[in-house]
Every structure is written in C-alpha cells, then in structure tokens.
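Mind looking over this structure? Questions follow.
As you look at this complex, bear in mind that one protein chain is not there, while each of the others sits in place.
Then we have subunit A:
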Amino acid sequence: MATATEQWVLVEMVQALYEAPAYHLILEGILILWIIRLLFSKTYKLQERSDLTVKEKEELIEEWQPEPLVPPVPKDHPALNYNIVSGPPSHKIVVNGKECINFASFNFLGLLDNPRVKAAALASLKKYGVGTCGPRGFYGTFDVHLDLEDRLAKFMKTEEAIIYSYGFATIASAIPAYSKRGDIVFVDRAACFAIQKGLQASRSDIKLFKHNDMADLERLLKEQEIEDQKNPRKARVTRRFIVVEGLYMNTGTICPLPELVKLKYKYKARIFLEESLSFGVLGEHGGGVTEHYGINIDDIDLISANMENALASIGGFCCGRSFVIDHQRLSGQGYCFSASLPPLLAAAAIEALNIMEENPGIFAVLKEKCRQIHKALQGISGLKVVGESLSPAFHLQLEESTGSREQDVRLLQEIVDQCMNRSIALTQARYLEKEEKCLPPPRFFIKCFHFS
C-alpha cells in the first residue's frame, strides 16, 4: 500500500509540474542554478594573500630597512649640557659650582628650605622608610596619605581630595577618567602640556577657544547648542567639559572665572580647573583662584593642582565633591596603576600646609614681591614682560624677533649665560617644538619667590 501512495504522490508532482505556468518554472530554475553557483564559487577575500610566493616574501623581509630607533641629536643641544645643581634649589642655588640667585625654580613660598618641613619628612622617613612598594589598592595606602587628603580637602573647603604621586600625571589621569570618546571638551589654546596629554588620552572632541576670550568660548558653546538641537538624543548623553587653568603657565594670566561660571550654568558644561600655579599663591589664604574671585568652590566640578610649586613636595592632588572625586579611585590610571606617594613627601606636604595655615601673611608678601619684580623688569629695552603682575611665574619675551626661532633661542641663551656669569640663575622656557599644539615663542621663564 505504501508504494501505491508514493507513486500517487509522484504522479501528482509531475502533473503539477506540467500545469505550472512557464515563468514560474523558469524562475525556479534560475534560482536553483544561482544557488549551485554560490555554493561552488570561491569565498570573497579582502586581501589577496596568495599573490606572493614564499621566495618573494623572504626577499621582502631581507630588503626591508627600518629607520634607526632614534635620530641623531646635535651634540651642542642645550639639553645635553645640563646645568648641574648641587645643593638645595632654594633662593640661593649652586649651579655648575657657582652660587647664584635663583629665578628659575617654582619655589614660590620658599618652603623647599624650611627646617620644619625637613624635620617632618625626616620623622616620616624614620617611621616608614622611603618607598611604599605598592599601589593604593594593595597596601600602599598609609595613614599619612589619608591625613594629607583630609588636610587638603579642609584647606580647599571641599568634600574630598585624592593625591597622585606625580604632578604631571594628576591632570593627565583626571581628564580621561571622566571624558570619553564622544564627549566634548572646550579648552583654552594656552593650556599646558599635561592638559594636552590628558585630552589626547581621553579621545574626546576637543574645541579650542582663544586664550581667555570668553566671547570666543560662548560662540563655540552656541554652535554646539545648535548641533544639539539637530540631534537631541545624542546630546542627552554627550558630556561637556570646560578645562581652564587658574594661572596659565604659558602666559601668566588669570582666567576669568566668574564669567566661566555663568557660561557653565547657561550651557550646562562642567568646569575642570587646573590650579598648579595658583594654588598657594592667589587668594587671601592661598586657596587659589576661586578664593581670589570669591566664588563658591562647589561651582567648580574638579580642581586639580600639583604639589611641586607652592607645597615644595612632589605629587599632585584633585579636590572637589565626593560625587566627582570618588570616581577617580577606580578609574584614574595614574592612581590605580601606579605606586603611591612616598610617605616622606606626603609628610613634607602636610607640614607645608601647616605653615601656610599658620602664616597667611606670606601670600601678601609674595604678591608684593611679584609686583616689585614686574615693575623693575618693565623698562628693559628689547624685552617685554608677558604676564600679570600678580603671577609669580611669568615670561620675558623679545620685543622683536630676529625672524628665525633658532636664532632667537641662541640670543636668549647668550643672555642667560651672561646673567649666569653675574650670579643670576635664569632659564629659558622649554617646549617640545614638535608636540605642542600652539607653540609659544622663545622667552625667559622667570619665577619669583618668597623667602623668610
């Protein structure tokens, strides 16, 4: 019985075949042929790897010559003939065996030489030894670190502070912890190199605005707002940041913080303030540019500074609200993946903070000295002062450049050598010419200091 039904089904099929319209059969036939062709054809390769024979490959390997690992460096480059400093870099410094007055170290409050600071560091050395042998997460957290973080937070009147073991790494790790690919950062053209590296590591969109030009910044923010309206869904997840410095290292000017705060609330961008030069310098109690202008510190999302200028130690810190700072404990690369600050440097910083809190008068004295030095250098023919009179680190630039950067550099170097002969230690501002986004012209970098 089974075979009969089978045959019957077969007959039905053949009949259906005869009765089907012609185009149907043709279409089906074409489809079947196409499938067969696809099945048997070679797969499409993006790179033809079978083009070269083994012999040709070996020849290519033999022939290839890479560039040398490092290009040769001219022997008379100033960086190869360092000024060797022996002894402490305080206001009198021994350079190449000669004692000079020091206008070249960022020792603004003169605390590098302070006996109390040294005593605190010595006490810490006796208790803890030198190194911490581990990152913060793995038994590298000492009670001195926690103390220093508390003290810094109290000093700056914020909720929390976090310390890094290297000043450069502070802002360069803080920015990529918050700003990722797709976010937008508005940054000043004259931002320092550490900020540039932080921005590069973050892979965000960078928009540069002219130095201290709030109108330019507002224009960029308005443009961004128009873009947002075109694509509101994307705008809802794109974070915006404004990165500025309190006292710019490259120009010696102060950022206009009140206008920035107004722009922040108008366009809903967060402010990251880099206070390396202004911490311990501006403001009545050394609280930086927020104290200078009298702005509520909570209006600034993140303040970052390094402890190598006013605090005469090594390292850096960020402070702000816990909501912002706590995130860096797990995602700040320079914090999680690097050994913590040696305790003797942390103890030195705590003692320096003590001194700053006990004598708030030193900030006024420093400002007065800066004003005096600015005034005294104003009248020199051929050189102009770049920087505000409040800034302890400013530049002396050639009024008229000779035309070529190299010649300028050589001329300035001669002046530096002459000054060195007369026991004044000066330095030129150093830049990596190929790496800087907006390369400043050659000039001297003068730093004032206070000494007791």
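Just so we're on the same page, a residue touches a chain if its C-beta (ideal position, glycine included) is under 8 Å from a C-beta of that chain, and two chains touch if they have at least 3 such contacts; residues count from 1.
Everything that follows uses one rule, which is that contacts and distances are computed from a predicted model.
Name the omitted chain as UniProt records it, choosing among "Autophagy-related 13a-like", "serine C-palmitoyltransferase", "proteasome endopeptidase complex" or "mannose-1-phosphate guanylyltransferase".
"serine C-palmitoyltransferase"
Going by the contact rule already stated, which one of A:G131, A:G294 or A:G382 would touch the omitted chain in the full complex?
Candidates A:G131, A:G294 or A:G382; residue touching the omitted chain: A:G131.
Of the residues listed, A:I373, A:V386 or A:A425, which one is in contact with the missing chain?
The one listed residue touching the chain not shown is A:A425.
From the list A:Q333, A:N354 or A:S389, which touches the chain that is not on show?
Answer from the full complex: A:Q333 touches the omitted chain.
Touching the hidden chain in the full complex, which residues of subunit A are there? Just list them.
47, 52, 57, 60-61, 64-67, 69-73, 77-80, 82-90, 93, 95, 102, 104-107, 112-113, 117-118, 121-122, 125-134, 136-143, 145-146, 165-169, 172, 178, 192-194, 197, 200-201, 235-240, 265, 268-270, 298, 308-309, 311-314, 321-324, 326-327, 329-330, 333-334, 336-339, 341-342, 344-345, 348, 425, 427, 430-432, 435, 445
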